[in-house]
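Yeah, one chain of the complex is gone here, protein chain that is, but the others are all in their spots.
Every chain is named by a letter (A and B) in the order it is written, and numbering of its residues begins at 1.
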Amino acid sequence: MRPLVLIAEDEPYIVESLTFLIERAGLEVSVARDGALALQAIRNLRPAAVILDIMLPEESGLEVLRHVKGNPVLRATPILVLTARGQENDRRMALALGADAFVTKPFSNRDVVEQTLALVGRSDRPAQGPPR
Amino acid sequence: MLTPGVVLAISGLYLALLFVLAFATDRMAANGRAKLIRSPVVYTLSLTVYCTSWTFYGAVGSAARNGAEFATIYLGPTLVFAGAFFLLRKLVRISKTHRITSIADFISSRYGKSTRVAAIVTLIALVGTTPYIALQLKSVATSLDILTVGKTLVSAEAHGIFGDTAFWVAASMAAFVIIFGTRNIGADEHHPGVVAAIAFESLVKLAALVAVGLFVVIGLKSAGPDYSGPVWLDPALRGTPPFSAGDPSRWTTMLFLAAAAIVCLPRQFQVAVVEVTDERHLRTASWLFPLYMLLISFFTVPIAVAGLGIVGPDRNPDLYVLTVPLQAGSDLLALAAFIGGFSSATSMVIVACIALSIMISNHMVMPLLLRSRRLDLHQARDLTGLLLAIRRVSIVLILSLGFFYYRFGAQSDALAAIGLISFAAAAQLLPAMVGGIYWRGGTEQGAVAGLLAGFVVWAYTLLLPSLVRVGGAMPGLLTDGPFGIAFLRPEALFYLDGWGSIQHALFWSLSLNVGAYVFVSLASVPKPLERLQSALFVDAFGESPRRTSRAWTGDTAVEDLMALARRIVGPERAYRVFRDYAESEKHDLRELVADARLISFVERQLAGSIGAASARVLVSRVAGGETISLDEVITILDETQQAIEYGRQLEQKSSELEAVAVQLRLANARLKEIDTIKDEFLSHVSHELRTPMTSIRSFAEVLLEGDRLSPQQRDRFARIIYEESQRLTRLLDEILDLNRLQRGDHDLKQARIDPATTAHEAVAAMTGFAFQHGIDLRDEVPDRLGPVLSDPDRLKQVLINLVHNAIKFNDSAGGHVRVSGSVRADRVVLRVEDDGPGVSERDRARIFEKFVRGSSGREGSGLGLAISKQILEAHGGGISVHPAAARGAVFEIDLPLAGAEPPAAPAETAIRPALKGEHA
Partner (left out) sequence: MRERRLHEFAFLLPWLGVFLTTPPTILALASWSRAAGFPVFIVYIFAVWAMLIAAAFLLARRLPWSDERQGADAPLSGRDGANG
């Protein structure tokens, strides 16, 4: 089974483009349209990596990040943060909360794919095999 | 005939009495029981140190020579005290606030705590007072000789120094002053023992003179052949000088001199300003002191007339007070008169010595020690002893100077002339002092220039001629001028001839003094500290003392300050100072912080011991340099100014100011808010632009790579790019639209329409969209509502936007959206109601702001409602949102019926400029 990437993003067209890109790179994709759903998905699906938008409804990307990185079980999940504003503040906050990588919107496709693959590769090593 | 032994014994006993009185008072004061000494009456009596032996004996002499002129010496001070509420009260207030120790301290404090000014004032005071002290010694010696020998011996010639009575008088005075005047240091230079002695002496001299006066008026009958009534009414004496009015120009000059002297003589400043324990004492003194002077001079004319009648004009009229009783055979009365004169002399010498010794130690010796750095402050040595020693030496020096002036210079002049020389010297301090408390423009340089000019001219036109006359050297100097230059003759300077020497000297010295003071002040730039002090002095009544000279900053250890204070004022008093400070500040003594307040407090306490200038130097060494900055001074000045302005203006004015302040605060808050809004706006715009750009870029990249895409994918991606670029365009249009609306430069058509029609059109336009979403859209607007002035296209835009939102966000299956309308009062109201998720309480307040979308919002720029709001406001209408009865939200818009004046319009124009700034 291919590794699963969770895309947490609320803009439909961005979701569409990311899904296309990640699937083309040979990975499985799941989508969460708001922060609460994203958290739920991370808990249940245990994705190999998460592409997380900062500006999410319900619970913001930063909140999701805080929950994940504060949870001993979920902490290992690598997270790529999409910052729409590209503002230092959000970036710094995300970094402090333990984000693993950043991509600034509008992003370059190759950049997103390479970073995601790198994160997936990293998470592969400790937790080989499919999620239970 | 009284024998010298008896008179000397009585004088000695009298002095001993003074010692006991002073000693007892000091003891009582130390135990806090000397209430009497702090009474206004005692204060007033101590002021009468003004009435020296010069006036005790000399007033009668003056009356016998020049007539009514004697009265000026008392009238001048009477005028000043009649106005005590203004000038004297201000002097006292300032002195209490700044812990002033002497007149030199006062003037130097005013001009930036200048050591230069203090030294010059001290010099003038010393030079000016020396002849005066000599005069007292001379009068005591002469009166003693008269009383015991019966005629005036020139003691200095008859005896050696040790045989000279004046020497012993001077010596005992020195002892008295050293014992009671230099017992302690600091404590604002209060000397209760001395004050008690002075007050006692004032009663003695008044009693003596009144006794002689009553004796003359009642008891002294003429023994002439044609007249046997009281001597002083003898018709034969009618034409004598005491009945004349004297010379008017001299009269005016002396009136002025005496008025100046009552505040400018160092000893008067000492008793009137420094020793006062309560400002309110002036209330009593303002009338009691003039009354005392009236009483003491009441019998001057009768005594003078009687003197001319029974003693004769050929004998020294200055001694009629003694010689009249002697001539009449009343030795006892003569003795009483002598004691009175002795009292006058001793009290003057005592107070003058104390005042001068304080000035010399604080303003001449201390600055020199400080400058030479011989005084190691880090050495744990008690400076109290040193200070006291300096003062004691000064006292001996002052009395020696007086004594030698008396021995060599003061023999030929009439008493009055010497006294006037002293008065004229003191008057030189007047411009710097009075100018300093009423004129903020006076500067240190101006004060120095004025004082020096006045002093030099005084010395040249008054002191020099008197010395020349006595010494007999260079008589040509007076008649022909120096080096024969008549233009510079000391008594006819610049050819001002034919005036009395006093008038002449006073005119030139004061003119040049005032001129130099004013012009140099205007031409020089004051230092920050000078500006601060000038503000504090001039506005003494305007601000609270708590605010004064908060000019210290920097880090200082409390221990350093305490150590310094201990060395200057002694450990016990230093402890009390700090304890009192801690109490007044509600601090624990051990937790005191050496802040600017404590430092300036300590500085003021030390100023009470060693003068402001020296205190500043000392404290600045401990506190680490002159740390007053211009900014601080300006802050302090501003505070002061504010306080004064506030006081001066009426309630109304001040509330106006408050209103302006509130407005300013509000405006400031509004500006900050707008700034925040601007930041948020930019951040939102950036987000809203980035989102479509992200999709566009991403799909464009995919398309550019080209390969492996199915035609469907290719079409799909191209369509997304197309849609997203349209979204971008729409977004930019909306931003610009909103901006235009908010600026008020909209292109609204004002047509007279019925909004019902517009509503029908809007609903019709949205029917398809509703159908797609499975929403039941109902048009319940009546056919006619009423005419409004509106742009139909814009109104439709608003309605479509509302209906669009209502449909889009309605998540209930088979949801409903209802559009209805009605007329309420003079307004048309349209409602769009849905049964969707509704708008939360929190969102309701801000949903009409830019970029705010309901929590569940997904599409749209977030500008729709903001634009709707702007459009309606431009029409004089409004928009609001309410929760629906069951579920969902009701958006309600209203427009004014045409014909009715749109009431919201004027308010709208007022708000618009503020809104404009949001995009700036």
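Methods note: contacts are C-beta pairs under 8 Å (C-beta built on N, C-alpha and C of every residue); 3 or more make two chains touch, one makes a residue touch a chain.
The structure presented is a predicted model; accordingly, all values stated were derived computationally and were not measured.
Q: For the chain that is not shown, enumerate the shown chains it touches in the whole assembly.
A: The chain that is not shown touches these displayed chains: B.
Q: Have a look at B:E279, B:D480, B:E673 or B:D715 and name the one touching the chain we're not showing.
A: With B:E279, B:D480, B:E673 or B:D715 as choices, the missing chain is touched by B:E279.
Q: Out of B:F408, B:Y438 or B:F541, point to the residue that touches the absent chain in the complete complex.
A: Only one of B:F408, B:Y438 or B:F541 touches the chain omitted from view, namely B:F541.
Q: Which one touches the absent chain: B:V41, B:A82, B:I218 or B:A764?
A: Looking across B:V41, B:A82, B:I218 or B:A764, the contact with the absent chain belongs to B:A82.
Q: Quick one: which of B:L18, B:C51 or B:L255 touches the chain that's been left out?
A: Hidden-chain contact among the options goes to B:L255.
Q: Which residue numbers on chain B touch the omitted chain?
A: 29-30, 32, 34, 38, 68, 71, 74-75, 78-86, 89, 96-97, 184, 186-190, 192, 238, 242-246, 248-249, 251-252, 255, 277-280, 282-284, 286-287, 290-291, 294, 298, 301, 541, 544-546, 576, 580, 584, 604, 608
As a convention for this text, only the chains that are shown with their structure count from here on.
Q: Quick one: report the Å distance separating chain A from chain B, using the average Cα coordinate of each chain.
A: Centre-to-centre distance between chain A and chain B: 69 Å.
Q: Touching chain A in the complex: which residues of chain B?
A: 683, 686-687, 690-699, 701-702, 713, 720, 723-724, 855-858
Q: For chain A, which residues count as touching chain B in their complex?
A: Result: residues 10-11, 13-14, 16-18, 20-21, 55, 57-58, 84-87, 105-110 of chain A touch chain B.
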